[in-house]
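Of the protein chains in this complex, all but one are displayed in their positions.
For reference, chains read A and B in written order, and residue numbers begin at 1 within each chain.
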Amino acid sequence: MSRKIFVLFTLLALTAALLACTGAPPTSAPPTSAPATSAPQATTAPPATTASAARPIKVGIVDTYSGPPAAFGNDALNGFKLALSEINKDGVLGSNIEFVTRDDKYQPDTALSMAKELILEEKVDVLVGTVNSAAALAISSFAKEQKVPYIVWIAKSEAITGAKGHRYVFSTSENSAMAGKAGAEALAQKPYTKYWIAGEDYEYGHAIANAAWDNLKALKPDVTKAGETWWKTGEPDLTPYLTAIMAAKPDAIIFATGGAGMTNVLKTAKAMGLSDQIPIWIHTAIDTSVLKPLGANAPEGVMGTMDYLFYYPETPENKAFVKAYQDAYSAPPGFPAFHAYNTAHFIAEAFKKAGALDKEKFIDAMEGLKIDSPTGEIEMRACDHQVVEPLFMGVTKKNPQFEFMTASDLVSVAGKDVMPSCEEVLKKRSQ
Amino acid sequence: MLKALVEPRWLVATGIILLGLLLIPFGAPLFYIYILSVIFVTALLAMSLNLVLGYGGIYQFHHAVFYGVGAYTVALILTRTSLPWWIALLAGPFVAAATGLIIGWFCVRLTKLYFGMLQISLGSLVWIIVYRWYDVTGGDNGIHDIPMPEWLTTFQGAYYFILAVVVVCVGLMFLLIKSPFGATLQAIRDNPQRCEAIGINVRHHKLIAIVIAAFFGGVAGVLFATLERSVFPGLLFWVLSLEILVMCLLGGWFTFAGPILGAAIVVALRTVASRYTDYWTMVLGIILILLIFFLPEGVMGFIQERVAAKNKAPHPQRVEEGSGS
Partner (left out) sequence: MDPSAVISLLLVGLARAMILFIVSAGLTFVLGVLRVPNVAHGSLYMIGAFVAFTIATAFGQSSAGFWFALILAPLVVAAVALIIERGLLSHLYQREHLMLILFTFGLMLILNDLVKLIWGAEYRSVTPPEILDGAVTLFGFNIPRYSLFLLFVGPLVAVGLWFLSNKTRLGKIARAASVDREMVGVLGINVSWVFAAAFVIGCALAGLGGALVAPTTSISLGMDLTIIIESFLIVIIGGLGNTWGALIGSILFGVSQSLGLLFFPQFAIAFPYAVVVIVLLLRPRGLLRSAW
């Protein structure tokens, strides 16, 4: 039948196109987005012949390589691979670190299912990953049950190491509590009293808004909240939302958005001239992955906080990291790459310190572990397994060096100054 | 009674399969026990859809809503109240059935595509409520760490529990299809006008079918919550509904066991294909389109057709369906 042949032909053409594309990474996309799907098939490591024989350390990564935040997942994977290429030169415990990775499609249920596969079937020694805070929380409770260490590297909800924290979960990302407090401290020094809070209606948005507001209220009791606006993630046009906020004439606005939504807010704020009239603070507003796609379309003067910028601090360590990353992936590293790079080094150092491929010993070794990161020494706090690292605050500004805006007037805040105390965290956990 | 409904050789085959499934946890690695549990839950979900879709000819485009409502009912009761676990597990299907009654009540006034589109809309409203009502449902976060009795938290315990519930439900669905109600439903599917003419209340029957399907969909949701001890708004998302439709198509929707096969294929594909490629949804898409063109009766339908052709029976599916009346 000619009809069937025609259909077959169309599908064959499609498949051929698909194969051609997978064979050679698409040229139009920068290499950062080339997904490392060729999950290493060295999954069946030969069973140890003797108990003491070294076997590779196996790290399982569950992360998002499709859907809106795929850029973060790919960036993190690259950072992790870069670190492994350094670590595996000398090896760890007489062998090296291997990894397997799965795409969670930004769905918590898929993430949980993939985590189960990696732990039960692939028998990974350490699980890492997830952009999605909801996925991180779901995996966290499974990791706890299975007694497998799980390191969260992008998701920023403070619940991960806070209220829902436990022995088996770690975070190598700055969390919403830290970012909120850092932002609140900056805002408390300003004369604004009437605030509006707006953001994307999801875990991260609420977490960051609450943290910033609670801290601001504590630091400066006379601030008032004029109102709140929440839109759903992926909302394409924010003009009505921002118009309504402008109609309320607040002194300043705290936006709680992330990822693609962040780019949307900045773009709309610029188009409406909102950023010229009302001061704005957004955590990660100065993030390169947000500002880069906007080019000159980003608004100037937006206050932001960040734990990693490839151009700051201008230390030899950071420059070396940026150069190595740029050589390998021809784009500067973003914060996910930085987190993942640190995570790999944390894993390697902890296993070295533990001296054995043992999950419990690994956790003991992780607690209080300090490593040298591209931005200086960072520490895994023993009491809540939250990384202690500096945050940088600045405002967006045009930069002749780049085609996109960068942060200016940068100041560094020590991590320990903006973290909730161990007592506060443990109190939250017991509630 | 059973003998009158099923051929003995099918009974024997079912018995052997069940025995095999009972023995699996003694040898299989944990992960396979888990994946099999997922397949059972998904299969029940797909079969409950097939009840209205394949046997009722009703365009149930948003069946996942009932799945999600069942799962969320369990999660909310167990995390927000101090009621015992079995009450939560029992409540799930009934709340799902009630949701089915409300959505169905609006939809049965319409037919075919209009029905399906309206159901997608109403179902999306339920999804929006779950996704938006942060204080109660946890929004996009979902609900985790749902407390369950100790024996249900092991993979083996959950496996046997799920297997038992699914077998009972499948049995009930089978009896339903072979019952006079099931026969009427199939008659309505094949010729609604004639049924109306001989005095059957078509809307009434359709509504009951939707409520029953929602009930079993809710059971599947409850089982999901027991297995994963987490629930997510994605359980009510329309994309999942279409995936269930794909499972029914894949297995064959004029067959009773087809959706089981379809669910198994989709779950297995997701597990295996995602090891090798990030593009497994594309793989699913291509398989789906190939299927629509070359195997529209589904895998099971195809097999039945071949078997029937061998036996020289005319109109294979119709014979199978009509056997109850």
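Rule of thumb we're sticking to: a contact is a pair of C-beta atoms (placed from the backbone, for glycine too) under 8 Å apart; a residue touches a chain by one contact, two chains touch by 3 or more.
All of these numbers come straight from a predicted model, not from anything done at the bench.
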Contact residue for the chain not shown (choose from A:Leu219, A:Ala271 or A:Ala324): A:Ala271
Touch assignment to the omitted chain, from A:Thr101, A:Ser157, A:Asn215 or A:Ser289, lands on A:Ser289
Would you mind spotting which of B:Val12, B:Val136, B:Ile292 or B:Ala309 touches the chain that isn't drawn? B:Ile292
From the list A:Ser85, A:Thr193 or A:Thr239, which touches the chain that is not on show? A:Thr239
Touching the unshown chain, chain A contributes residues 3, 6-7, 9-11, 14, 17-18, 21-22, 26, 28-30, 32-35, 65-68, 70-71, 73-74, 106, 201, 227-232, 234-237, 239-241, 243-247, 259-264, 267-268, 271-274, 277, 289-290, 293-297
Had the left-out chain been drawn, it would touch chain B at residues 53, 59, 61, 106, 109-110, 112-114, 116-118, 120-122, 124-125, 128, 132, 238-239, 242, 245-246, 249, 278-279, 281-282, 284-286, 288-289, 292-293, 296
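The rule we apply is simple: only the chains that are shown with their structure count from here on.
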Averaging C-alpha coordinates per chain, one finds the centres of chain A and chain B separated by a number of Å equal to 37
Can you check the complex and tell me which residues of chain A touch chain B? 4, 7, 11, 14-15, 18, 22, 35, 37, 39, 65-66, 102-103, 105, 107-109, 112-114, 116-117, 120-121, 133-134, 137-138, 140-141, 145, 164, 201-203, 206, 232-233
Taking the touch rule as given, give the residues of chain B at its contact with chain A in the complex, in rising order. 29-31, 34, 38, 131-132, 134, 139-142, 144-145, 153, 228-230, 232, 234-235, 271, 274-279, 281-282, 286, 289-290, 293-294
